[in-house]
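Handing you this structure, nothing more for now.
Heads up, one of the protein chains got dropped from this complex, but the rest are sitting where they should.
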Amino acid sequence: MSTFEVENLSLHYLTRFGQKIPAVSDVSFTMKQGEILGIAGESGCGKSTLVNGLMGLFIPPLYPTSGDVRVSGESLMNRSPADIRQNILGRKVSMIPQGAFNALNPTRRVKDIAADMISSHEQGGNKKEINERLRSRFDLFGMDTEKILNSFPIQLTAGERQRSVIGIATLLNPQMVIADEPTSALDVTTQKSVIRMIFDLLDKKVFSTMIFITHELPLLRHVADNIAIMYAGEFVEKGTAEQIVFDPRHPYTKALMGAMLSAEEGQRQKKPTAIEGAPPSLANLPHGCRFAARCPMVRPECKQNKQEIRIVGGRQVRCDYAV
Amino acid sequence: MFKNNPTLRYISHRAAWYFLTFLVAVTINFFLPRLGTANPVDIIMGKVGTGLDTEAAKDKEESYLKEFGLVEVNDQGELLRDEAGKPVKTSNIKQFGRYLVMCFQGDLGTSFLNYPKKVTEIIKDALPWTLALQIPTIIFGWIVGNLLGALAAYRRGVFDRIFFPVALAISSIPFFAFGMLLVYVFAINLGWFPAMGGYAGDLIPSFSLTFFKSAAYFYVLPFLSIFLILAGGQAIGMRSMGIYELGTDYIKCAKWFGIKENKVLMYLFRNAMLPQLTGLALSLGSMIGGALITEMIFSYPGLGMAILTAVQGNDYPLIQGCTLLVTVSVLIANFTVDILIGFLDPRVRAGNQMGGK
Amino acid sequence: MRGMKTTALGISLALTTLLMFSGCGSKKTDSQDNSSGFPRSKTLYLGGSQWGDPNSFNPLADSPAWPVNDKFNVMYEPLLAYNTQSGQFEPILGRLVSQNSDSVVVILNPAAKWSDGKPVTSVDVKFIFELGRRYKSAPTTYALDFISEIKVSQVDEAGVKAEQLTFVVNKAGRNNPLVVMDLLQGIRIVPSHVFEPKLAAIADQSQALSDIQKLKIDSVPVVSGPYTLISYSNEKIVLKRRDDYWGNAALHAGKMPKPEFIIHPIFKSNDHFSIALQKGDLDASQTFIPRIWLKAKEGVKTWYAKEPYFVPGAIPMIFLNNTKYPMTDRNFRRAMGFALDYKAIKELAVSGYSPDIKPGIIMSMGVESKYYNDEDAKKFGTTFDAAQAKKILTAAGYKSILKADGSLDSMVDAKGKRVPTLYIKCPAGWSDWEAIVKITVKSFRNAGIDVREGFVDAGLYWQSLPTGDWDLILHKPASSVSPSLPWSRFEAVMSSRNWAKVGEKMNENQGRYNQPGSKNFNPKVDSLLKVIPTISDTAALKTAYRELNVIFMEDQPVLPLCYLPEQFYQFSDKTWTNWPTETNPYAPPQLPWVGAGIKTLWNLELAK
Partner (left out) sequence: MKLLMNLLKSPSFLLGAGLFFLTILFAVVGPLVYHIDLNTTAGSYLPPDSQFRLGTDNLGRDVIAMLISGLRSSLYVGFLAGTIATVVGTFLGVYAGFKGGWIDDIINLVTNLFLVIPTFVVLILISSSLKDGRSLTLIGLIIGMTTWTWSARAVRAQSASLKSRDHIALARINGAGTFTILVKHILPYIASYVFMVFILQVASGILSEASISMIGLGPYETVSLGTILNDAMRNEALGDGVWWAFMPATAIITMIVFALYVINTSMEGVFNPRLRK
């Protein structure tokens, strides 16, 4: 049974001069209960925009163009922001922001932010109950609960802070969690403890379904069931982790894997930009294949023909010539 | 002991610096007026001495010099004179010493120009008016300005597009010119409000409803003249602080978490407000000059004019008394805000701790 | 909505604050609670005589507040009241019996009483006039230079025993009966039975007076006048009528002054008096109100209904430093006199509130006009004539250097040496004075004389005026209208009696004209100044004044600029009518609390 269905989702930004800038185009996928989907792509490929769309959070100038997002069959489209906030965010779909983010209000204690999270979604509940609930939840994390809850964000280490964020994000036992590079800008040991915590929570069934966005393909290979590769607002390839990592079919995926896997072999500095050229401007997308300008296997017709998703080798690929 | 308590350490550190600032300020306030060449007794003699014979004028002048403690006297209370027969001037250092002793006894001396009125008495008479006009205006101007600014930042859209230029324009008007326009339109042309004074001409301040009604009626124009421009300026500052805060990670996250909108607005307001609070405390000193102009335009009772005439007449004790008052209140305001911010904003405390100061 | 609510909140908070502090602001001087206000129909609002905070109501202090300062006689009264219109002395505490070059005789009114019921006696008079013998720094010490002795005798005044006072002119001192008259109408009598015990109570007699001067005497003062102080604050001074005033019966045919209260509001800016006057919140104001004709429609009126509106009383002048080159040159000074556009000064700087000025320093109108001689003025005086000014300068060898655009660059003298640029010292911020300076500078420069504005802070102005530390300075000598005019004006401008070199202080002739012992010294000036006060023969007096004025015009030691009203006021007849005017001159054009002007208070009528 699918918990999370995304159907031809397209999103755009509206500029002050009324110009529509497509940020996400025609993204479709479904997720089963307990599935972990990894999404990878260069920065600026629309991942973060997609995240907002997946939560039904449309803050101007971001608007949905078409398509649908359903959580347990419930559509997130055409609903009031208040409705989305009250019923979806944090409750059904929750978000673990980037590790580099100062995600917590610097002038508020962790426990107060957590309490805000609860009181924003649930009626009633006195202070004491909420406190009890926080304590028992934070006790799960194997940290100094009292200290963390009573601290201001600045008094915590980066790792403690990110783990507090995760704790708060998953406080309401969301059906689905979107983790957007949760370990970026953290040092290696901290990264590990954060990842461990996320999987700990999965084990403890605090939540079960997750979209995991990261650059760290090696990590994805280990944790994700399926992986989707995103380029210029589109999914260009989606398949199982094994398929994507070891048998990429889309030229972009291939290039990306080349850059990333070599990185695993001791060249951490190297970034996926090892691919020649730059992604097209979203304001001025090419008519045909969006990757054509950088594709090593480009053919003349690629620049004319819009590429559609095909099934190649048991996974989805957006390339007419992938085999 | 302080080492273990960052809050205490923070407070004591700030307090020490403020106290040092205070001491330096008092010293400067004492010596600065005395650097000028104009002499207070000459100014008084200019008014009292006309038509007097040279000898009579000299006697009078010497009796003033003696009375004000500007010359040396012997045990019998007679003037000490140098070879040329001129009175021996008391050195500034010696005057400063006496001044400090008097200050500690709570005596700010006797005003030269308002002789024989005590400086404390002058302040006591004028200060309540200045406070009654300034404090509510500042507080409400600040609150209203910041609320509107935060709202403009949060809502943007049409509200902001109209509100922002209007606020910008209002805060561009020199506030005394604004006061003059208010008088011109509402007092002289329309006659809705009185043009000047603090209460009706036929009343004497007292605890009566009549008096308070009258005071409130006379309060409107001076209040508006400061309030609107202050609020406009605060709103602009708050708006840009608010927009800045709006783009911060924690606000984005709060939205992702589905935190209630009014809670997010509260986060925003509170964090954007902190620098605004500091700004307000810092600008208190310069508001004294503004208070003076308001008093002039509306003939409103208060301390501003007292300071102006004191400075123009080299009335040392009154200048010292007033600047002492200003110094103390501005420093206390800043200190309070510093401490307040220390409590409200853990970043400040942490910064202080980490900076190792 | 929010704005309105906040405004309301602001007001209520302010009120709370006021509530906390109120009571500190005002000193009530008697038990009666006046918070209910003063009925408009019983209250006279007067303004312009008190600037700044009222600090003291002590008649022995050097500068107490209105109405104890100056020559205001509603609380403390002088012996005589001077009528600036008739030049006569009207009785108050005393009656003028005779005056000559040796003595002045005054009979005290036997009915005169203090507010505590005690009679006003010769002891009170002697107390204040002779206080200087006991305390050198008394405010009246200078009277001793003019009055050597006060003799007291008993006379019969209309069947009642009265005291007759003979003020003997101090021949060994200044020998100046004119100033004795000034003193008799200027010095207000204070109750000696109040002050003597206070003085005696102080052990250290060298400190006694200065200690007593510090008292405010603001609570139930013992006065002899028709009004007394009941309340004051920094915003206003309130006087209440004394219904048992002795003078009502003795001087005013049993009538009481009309207003029960007199309130003097203290505003911080001149124009506020004008606004209040136009709104009818103020009944009379002694403030300079420009363009008075525009205010007539609001019921604001003056002594004359038309220009010049006011009676002149003083002459503002530019003092020239006669010891400083090129003002040492009489020709240069006279050229300056011809250079000034007197009409422009009058029109623009004083709103046309004066008749055209005539050469010399004897006014061509009013009481002193009897000494004025038009022939002399035409023959010797300087009037606006830029061509004449240039002619004199050229004749004396001065040359004006012009810039390419025709404006003045500098001046050189006969020897080809550059004449330094001269500056007119003037307090910054005194708007009418600033205006005068701007116009005179323009006049001078048009005539090719290199003069510039030199505005300074008032403090520096007062400091340098007596020391002569300037080229030119604006000053209004002999500024109060007194019986000794025009002699006192000549004295203030020409006397070298106390001549002191630049850097030391002089309280008259600050331009240091006629230096004793110098090449151009004219002993005639000082001898005329000394003799005029003692002359009682009118014809001889006329001749002496004429001679002095001619010397003045020939030497031009200072530059008189225009006639200026003094003791002037404008009034509104919205509440009170029957103000004295040119057409209804029952009282002179003096303030209703000065000299003979006080009669106004008994003659006002409520408007219907």
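Each chain gets a letter, A, B and C, in the order it is written, and its residues are counted from 1.
Convention: a residue touches a chain if its C-beta (ideal position, glycine included) is under 8 Å from a C-beta of that chain, and two chains touch if they have at least 3 such contacts.
Note that the structure is a prediction, hence the values are computed from the model and not measured.
Student: In the full assembly, spell out which visible chains the left-out chain is touching.
Tutor: B, C
Student: Among C:69, C:99, C:278 or C:382, choose the residue that contacts the chain missing from this document, as touch is defined above.
Tutor: Selected residue, touching the omitted chain: C:278.
Student: If I consider the whole complex, including the chain that's not displayed, which of B:70, B:103 or B:180 touches that chain?
Tutor: B:180
Student: Can you say which of B:33, B:222 or B:321 touches the chain missing from this structure?
Tutor: Hidden-chain contact among the options goes to B:33.
Student: Which residue from B:48, B:79, B:266 or B:308 sits in contact with the chain not drawn here?
Tutor: In the complete complex, the chain left out is touched by residue B:308.
Student: Which candidate, B:204, B:226, B:293 or B:306, sits in contact with the chain we can't see?
Tutor: B:293
Student: List every residue of chain B that touches the chain not included in the displayed model.
Tutor: 17-18, 20-21, 24-25, 28-29, 32-33, 35-38, 168-169, 171-174, 176-177, 180-181, 183-184, 188-189, 236, 240, 243-244, 246-248, 282, 285-286, 288-290, 292-293, 296-297, 307-308, 311-312, 314, 319, 323, 326-327, 330-331, 334, 355, 357
Student: Just the residue numbers, please: which parts of chain C touch the chain that's not shown?
Tutor: Looking at chain C, the ones touching the missing chain are residues 269-271, 274-275, 278, 289-291, 294, 344, 347-348, 351, 428-429, 431, 435, 438-439, 442, 452-457, 459-460.
We adopt the following convention: only the chains that are shown with their structure count from here on.
Student: So that we know how the chains sit together, what is the shape of their touch graph: line, ring, star, complete or other?
Tutor: Contact pattern: an open line, chains touching in sequence.
Student: Find the most central chain, measuring centrality by the gap between its CA centroid and the centroid of all protein CA atoms shown.
Tutor: Nearest to the common C-alpha centre lies chain B.
Student: From chain B, which chain is the farthest off, judged by mean CA positions?
Tutor: A
Student: How big is the gap, in whole Å, between where the Cα atoms of chain A centre and where those of chain C centre?
Tutor: Using C-alpha averages as centres, the distance is 89 Å.
Student: Which chain C residues touch at least two other chains?
Tutor: none
Student: Where does chain B touch two or more other chains at once, residue-wise?
Tutor: none
Student: Note which residues of chain B are touching chain A in the complex, please.
Tutor: Within the complex, chain B touches chain A at residues 248-250, 252-261, 263, 267, 270-271, 274, 344-347, 350.
Student: Spell out the residues on chain A that touch chain B in their complex, using ranges where they run on.
Tutor: 55, 57, 59, 82, 84-86, 88-91, 94-95, 97, 101-108, 116-117, 119-121, 152, 154-155, 165, 168-169
Student: Can you check the complex and tell me which residues of chain C touch chain B?
Tutor: Result: residues 2-3, 6-7, 9-11, 13-15, 17-26, 28, 33-40, 43, 45, 52-53, 55-56, 61-63, 136-137, 141-142, 145, 204, 206-207, 210, 213-216, 231, 233-236, 238, 263, 265, 267-269, 272, 275-276, 279, 281, 457-463, 465-466, 479, 488, 492, 498, 500, 505-508 of chain C touch chain B.
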